[in-house]
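Only one protein chain is missing; all other protein chains are in place.
Chain nomenclature is as follows: A and B, assigned in order of appearance, with residue numbering initiated at 1 for each chain independently.
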Amino acid sequence: MLTRRSVLRASLALPAVGLLAACGGGSDKTPMTAAESTGSGASGTSAVEGTPTPIQSSGSAPTAVSSMATPEGSPTASGEVADVDFTIVDGPEPNSLDPCVGTAYQYAVNAIFNRLVIWNEKMSVEPSLATSWSVSDDHKSWTFKLRENVKFHDGSPFTSADVKATIDHILDPNTKSNRRANFTLIKEVQTPDDHTAIFITDPVTPDFPFLMADGSANIICASALQKMGGADYGRKPVGTGPFKFEEWVPNDHISATINEDYWGTRPLVRRFVYKPVPDPATRVIVLKSKQADLVFGLPPADVPDLQKDSSLKIIDSPSLTITEMQLKQAKPPFSDKRVRQAVNMAVDKEAIIKNVMGGFARMLKTPDCPGLWGAFEFDPLPYDPAKAKQLLSDAGFAGGFEVTISYTSGRWPGDDQVVQAVQSYWSQVGIKATIKKGDQATFIADLTKDPATNPNLVVMPQRTSYYTDYQLYRLYQSGAANAEAAQRSGYNNPEVDKLLAQEREEFDSEKRLPIFEQVQKLIWDDQPFLYLFSMVNLYGMMPKVSGFTILPSGDWVPGAITKG
Amino acid sequence: MRDAGELNRDDVTKQSTAVTGSAAQRTPELAGNRPRRRFFRRFRRSKTAVVGLVIIIVCVLMALLAPLIAPDNPTQISLGESLQSPSLTHLLGTDELGRDTLSRLLWGARLTLVITCGAVLIALVIGAVLGIVAGFRGGWTDTIIMRGIDMLLAMPTFLLAIAIVAALGPGTLNVIIAVGVASVSAFARIAHGAALSVKEEDYVLSARAIGAGDGQIMWRHMLPNCFAPLLVQTTLRLATAILTASGLSFLGLGPQPPTPEWGAMLSAGRTYLTSNPQLTIIPGLAILFIAIAFNLFGDGLRDALDPRLMS
Partner (left out) sequence: MTVYIIKRLLALIPVLIGVSLIIFGIMKLIPGDAAEVLVGTNGSAADVERIRETLGLNKPIYEQYWLFVSRAAVGNFGRSTQTGRPALTEFSSRVKPTAELAAAALILAIIFGMLTGIVSAILQYSVWDYLVTVVSLIGVSAPIFWTGLMMMLLFSVWLGWLPATGSGSLSRLIMPALALGSASTAIIARQMRSGLLEVLRQDYVRTARAKGLREWTVIARHAVRNALIPTVTVVGLQFGYLLGGSVLTETVFARPGVGSFLVSSIQARDIPVVQATIMLLAVAFLVVNLLVDLLYAVLDPRIRYS
């Protein structure tokens, strides 16, 4: 496990080193030229480490992948089940354990369900309930071969009908799946036999296997769903995973016990318990008083203190979650590129990362999500309030302007402080920001407000992206902005739209990369957001716990956990 | 039915202060026309009440003089100095954004007192007007107003305040409104009781006989009559209001950052409870002290106005 993690860290560190080298070469440059210089030099840009081929359209790749029969590694010989509970503590409990709804925490869902394919630490996909897959020559249909002799917890066999039921369930408006929009490209699911599922998509997408690795696409049991109905299924889920759902006491715990008939690696603990503790400070107390085996979402400020405690293991691992501020830019002031660059230069992001986030965050150097295949890094704009003032003055805002920063508090430790820090930095260049700390509803309403009628609104969401196309399309494609209500910044660059359309139809990964690079360069130059940082997963555990890994995707591998 | 119902209702009135955190067990309706000198003598005799008053005065001074005595700008962040322990430069240390805790405490006194007093003032004005009008008019007006008050009373104060502020959205003004509206019923009942008790008194009847208008009677005769019990209720309510308001702030429904306010400071500091407990302890102590002061002062006032309690 340790090796996996260090490999991962090394892989994330690599591009940064390359970038440093590039920076060393260039002297003080304006942000625009800095971006250009990185783009031109071969050493300056580097695709973030990872399998450059998400999935091959040719026949060879699926077979190659399918040789890895069980994604969690071969069953361990010493796999004796310890008769113990494994207790995980994290933030507020999910509304439903129906994975298709898409609001559940991965910890519980990963224990109970399986997907057709799963993410690995390099953010490419590996077989799970599907053993291999291939795409047709016209790229319109994807054929997945399904694992045989897999049973759901209620004893019913896993077949292609369950795959179809899962997609139907996501697309059913009554499910209220929050990822529904991502799945509407699936026009049909064909089930020629029990162990083959064929997906017809329109438009075509080279990233289809990634969609099947989405947390919403965990395979649900068709017969159980039909019997119970969606709402009850979400309270008493039936899956194929290593643990069987046991009970859910609201706001107290969700528990699952070992699935003796599991098709993959048998878990090493008898029972899995998830307890919701919404407040980060309370989670620290739970950890310190050793009332859980593993505690997620530690506040960065407490970590140095916790690290001194030798009876605890504190782990930080990269995540694919990024924090930035969306600037509504259909109208002035943010429609002016100079203003957007100025708001980025006015904020000392390094100081925020160091002092507010305790160093447990990474500065954003790409409009993509760092750590993804196809993400290219550029020089971030330097902290330079004088230059920011100059840019504002050039843009006709010498006297500054007023904005409102809307966010919802308590979603991650440090959010209140980061907003206040930005407010303070902006005030030093004449931008007067009012903080609007709203509940989820107000926040979502602000996030989706029309950029044309709300020009002075800034919104701070946190987003997790699993692949480059997903991130770029939903954040920067001008049409997606209105249709999907995911990004309403009003960012509109026809050149970016054109390139995104190109990469979406390109099934050759090698040819996709240059397009990705070009489009990201364009976006970085535009600076449509206030780019802050990418998050780090911070969690603590009892020293006797081993075998726990959390992937950048937020997934974890339940089968390998032991408790000493 | 009527007897029992009325008795019960009046008892709720009497006890309503107790629900919310004071031990006022009777309405001191006798006190209104006592000579002033005797009041001050009694009040001074209660050392605790004087202590309460002194703490209140100190807090008010802190709030008023904050711009002069605060060592730092309470909203000026300096990330390099975050989460420092108390030292000579920062007597109470710094918070998570490097702001001076002492300065925030002093400026916080301002907003905290404004919220508390504002809320109680709203409750007092609305409550007194509704109560007096209901008591004076009688009949349908009385029934409608007092039944409405009954309905407000049927909701626990804190729940009602949460519901209102949840609907209006978080913010300083909305907390004032929420806590104010949630506290109206206690004042309305006291004013109502006092108005009823003097309605048939000779001086009211004679005022009416000589042609005094309704407004004049209510203003000149009824309001002074309920002045004393309302004053006591106001003071004791201040203690409750600060606890309710800081509770709302604690839940994130109060004043928004970077505004310094004690409940919000406590709520922000809570994130650092194990590593920097002083950020939680200090604003909590401040709330505790001012609430104690209001309670002491209110109790002293009540005792001074109500001779039956003096031994």
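In this text, a residue touches a chain if its C-beta (ideal position, glycine included) is under 8 Å from a C-beta of that chain, and two chains touch if they have at least 3 such contacts.
Note that the coordinates shown come from a computational prediction; the quantities given were computed from them, not determined experimentally.
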{"item": "Options B:67, B:156 or B:215, residue touching the unrepresented chain", "value": "B:156"}
{"item": "Contacting the left-out chain in the complete assembly, out of A:151, A:270 or A:288", "value": "A:288"}
{"item": "On subunit B, residues whose C-beta touches the chain left out of the figure", "value": "1-5, 7-8, 11-12, 15-16, 18-23, 25, 147-148, 150-152, 154-159, 162-164, 166-169, 239, 243, 246-247, 250-251, 263, 266, 270, 273-274, 277, 280-281, 284, 287-288, 291-292, 294-296, 309, 311"}
{"item": "On subunit A, residues whose C-beta touches the chain left out of the figure", "value": "92, 95-96, 102-103, 173-174, 176, 178-182, 230-232, 234-235, 249-253, 275-279, 282, 285-286, 288-289, 291, 408, 438-442, 444-445, 447-448, 461, 463, 474, 482-486"}
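As a convention for this text, only the chains that are shown with their structure count from here on.
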{"item": "Centre-of-Cα separation between subunit B and subunit A, whole angstrom", "value": "48"}
{"item": "Residue ranges of subunit B touching subunit A (in the complex, touch as defined)", "value": "75-77, 79-80, 82-83, 96-98, 169-170, 252, 256-258, 268, 270-276"}
{"item": "In the complex, subunit A residues that touch subunit B", "value": "279-281, 284-285, 288, 299, 301-302, 304-305, 348, 351-352, 354-356, 409-410, 413, 416-417, 419-421, 423-424, 435-438, 442"}
